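In this view, the complex is presented without one of its protein chains, the others remaining in place.
The letters A, B and C name the chains in turn, as written, and every chain counts its residues from 1.
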Amino acid sequence: MKVEIAGLKLKNPVMTASGTFGYGEEYSDYVDLNRLGGIVVKGLSLKPRPGNPPPRIMETSGGMLNAVGLQNVGVDVFIDEKLPFLRRYDVVVIANIYGESYKEYAQVAGKLSRAKGVHALEINVSCPNVKKGGLSFGSDPRAAAEVTRCVKAETHLPVIVKLTPNVTDIASIALSVENAGADAVSLINTITGMSIDLRARTPHLKNITGGLSGPAIKPVALRMVWQVAQKVSIPVIGIGGIMTAEDALEFMIAGAKAVQIGTASFINPCALVEIIDGIRHYLDENKIKNIKDIVGTLQT
Amino acid sequence: MKVEIAGLKLKNPVMTASGTFGYGEEYSDYVDLNRLGGIVVKGLSLKPRPGNPPPRIMETSGGMLNAVGLQNVGVDVFIDEKLPFLRRYDVVVIANIYGESYKEYAQVAGKLSRAKGVHALEINVSCPNVKKGGLSFGSDPRAAAEVTRCVKAETHLPVIVKLTPNVTDIASIALSVENAGADAVSLINTITGMSIDLRARTPHLKNITGGLSGPAIKPVALRMVWQVAQKVSIPVIGIGGIMTAEDALEFMIAGAKAVQIGTASFINPCALVEIIDGIRHYLDENKIKNIKDIVGTLQT
Amino acid sequence: MAKDIYMGEVSRNEEIRKDFFLMKVTLPSGFVEPMPGQFVMIRIAGLNDPFLSRPISIYSFSRGRSNCSMELLFRVVGKGTRILAGLIKGSLVEISGPLGEGHFAIPKAGNIVFIAGGIGIAPLSLFAENLCRKVCRSSDAMTFYLGAQSADGLIGLNRVHKYCGNIIVCTDDGSAGMKALVTKAFQKDLKKYDPMDTAIYACGPRPMIRALSGMLDAEYFCQVSLEERMACGVGACVGCAVAMKDDLGQKTYKRVCSDGPVFELKDIVWE
Partner (left out) sequence: MAKDIYMGEVSRNEEIRKDFFLMKVTLPSGFVEPMPGQFVMIRIAGLNDPFLSRPISIYSFSRGRSNCSMELLFRVVGKGTRILAGLIKGSLVEISGPLGEGHFAIPKAGNIVFIAGGIGIAPLSLFAENLCRKVCRSSDAMTFYLGAQSADGLIGLNRVHKYCGNIIVCTDDGSAGMKALVTKAFQKDLKKYDPMDTAIYACGPRPMIRALSGMLDAEYFCQVSLEERMACGVGACVGCAVAMKDDLGQKTYKRVCSDGPVFELKDIVWE
């Protein structure tokens, strides 16, 4: 079940998705963290962020919207208070990072690179960049590449760039960050959506819009993973609506070398382990020795 | 319940979505066509199109993928054989049109404008334009505007431009077609997605990718309608995952002057009428005299 | 408006053989008497998971004083049928139908041959019943070839016995009847059937239909029931396309739900 992504040796291809597994502690009563392929922690910013006012979540058909607003303890508190807990486990830890400017990304990356127990960085470029008129770094190939370069310059750790689906041509953005030095790409982040309270005639979310996740977005995620995997030569990590081992395997067949599980953990706190066991079972049943042998085997 | 869109007088704001109601005949045993706000017929091209090889559809969580490939009888057969049936009803008929080049769009528009019983045109710009490298006319503001101008030049009928959601910034495309003379915009068309048969390691759809529709995409559609309605001054028609009267009303509150119902008819062939009745009921219960009074009333 | 979506109530749902269920549904009396080969679209009332309705052939139909009732015979193959299998007495289902313009046509020929693979027996046995009871065809004139992977997959034989004088059973593994593909068993007898005086009706998996098309030339009258994934069931979405020859022999896509599900074998284009 071992896979290697940009030099990272994962026990298996199943990781947590950022923002859905806290800092690892929250689910540690349900999930043996040692069994995970990797833990991607909640997005970290330079300063602590209070996050958006509630309500922050809303259910939709086959999914949910969230507008947590990157509430997090900040990179310093993470290193001092959260990382020691994670170091107790034999598991790959990936820090998801977020900045409001190129410089902030670089600063967060620098601090994490000097901390013990962080094995890779995942850059979240899906946040609106005020200077660019409300669109995000991640929706502009040049800005995404620039963020990648800034982070790469500050770190020796493998750098994964997490792509937003809210773009016309995700493959071109993937190519652009690959050229800028990204060691891997992960996709997709949430799709921007909205939900309305008919009685009150207000949005359900205080933030008005939020990010759609869950099985509702799986077809879109799968399509994008397939498109990107055909364009880039760095590893692709598949994310979006994975609920079962079968879903995870579909992403791998579409070209993902590993996957991340987000919303599924909310529905079933034991989902991650069930998915790992399910992949194992599938490989055994189909007499597949090496999990790499299924990656990108989609026949079209 | 009357609404006016670009000079078209609709009995109520509820229309069929193109490609989901055939040429009107298919559901005429279930739905009294005279009750509909409008009928948008299946996309028409200059020549008949055989469509894509099967399988063409697949279920997803809260939605479905389709890759029908614009199978249609062609504009001439439509005028000769399908339009006479529709003329028997007192209902607004909107022809959804599609071309592989600017010229084809213009030709189809010209033919339909001379036919009796077509009340408006809806331009489908979501189809891949080979010349532009696989992206669609609808994902490039300039190309979308040019299609609009070409069609406007050939017709006296109101022109609705139907926008694709597979773009970074749908509002800028809406603005661009408004400036090019569009009388209204309708959105969203389907989101491109994919589904994989794990056992066979093939896509479920012969066409590999397909368009996602149904309640799964409703949050995305609602967000885009809200974004576009704030930018343009022409009427906005809301489409995407509307299953109930409540859903339809949410789109109107977000800024849509009318709505189109697609996939819901597949689930419940009587959905259109139930939605019309439900909106009536809501207006009565809330003592709202004029349906216009709820359009764009979202409090943010 | 002539048609509606009907609320049905499950009055029985029994696993008659591993993975095969016989469900009886009570429907309002407005439900129109189906023609053999027609089907319904069924979904669980008020539920969006699974999202699309499922097409299931009508296995039997009877009309009571204030309502009517219908039996569906189905096999659990995936999520939708698994959820249908879980329905208990009293569960509500939404049903539209009967659907399908293309249904089995009453034969003029003297010999009537049915060929069914597995669950394909469902529409054919309703047809055999109707021919016997409504059109008064003699059971001696009717031959039923039924194939399955193994004895476990042979369902609905009792009913067929009532209406068909000759029954040939085949299994892939020989656990019941002949050890042969049902199409092979039929092929052996083929010379017995005069193309001018034989009507053949088949329903089963695509490879079975394809094999038939390889052994029957266009002289034979042969109707087959096809399957495709469906969304609307009424001909509006063109999702259930199947490649067929049109009147000019040109390839065109027809809709299994409304142009079929029953087609003439010779019209199918094998892609």
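For the reader, a short list of remarks on this structure follows.
The rule we apply is simple: contacts are C-beta pairs under 8 Å (C-beta built on N, C-alpha and C of every residue); 3 or more make two chains touch, one makes a residue touch a chain.
Small disclaimer: the values here were computed from a predicted structure and weren't measured.
Of the options B:S18, B:S61, B:T190 or B:T209, the residue whose C-beta touches the omitted chain is B:S61. Residue A:G63 is the one among A:G63, A:P141, A:P158 or A:G255 that touches the chain missing from this view.
In the full complex, chain A touches the hidden chain at residues 19-22, 26-27, 29-32, 42, 50-64, 66, 68, 71, 214-215, 263, 265-270. Take chain C: the residues that touch the chain left off the picture are 47-49.
Operating definition for what follows: only the chains that are shown with their structure count from here on.
Of all chain pairs, the one joined by the greatest number of contacting C-beta pairs is A-B.
The most distant chain from chain A, with centres taken as the mean of CA atoms, is C. In whole angstrom, the spacing between the mean C-alpha positions of chain A and chain B is 34. Shown for chain B are the residues that touch two or more other chains, namely 60-63, 214-215.
For chain C, residues that reach two or more other chains under the stated contact definition are 48-49.
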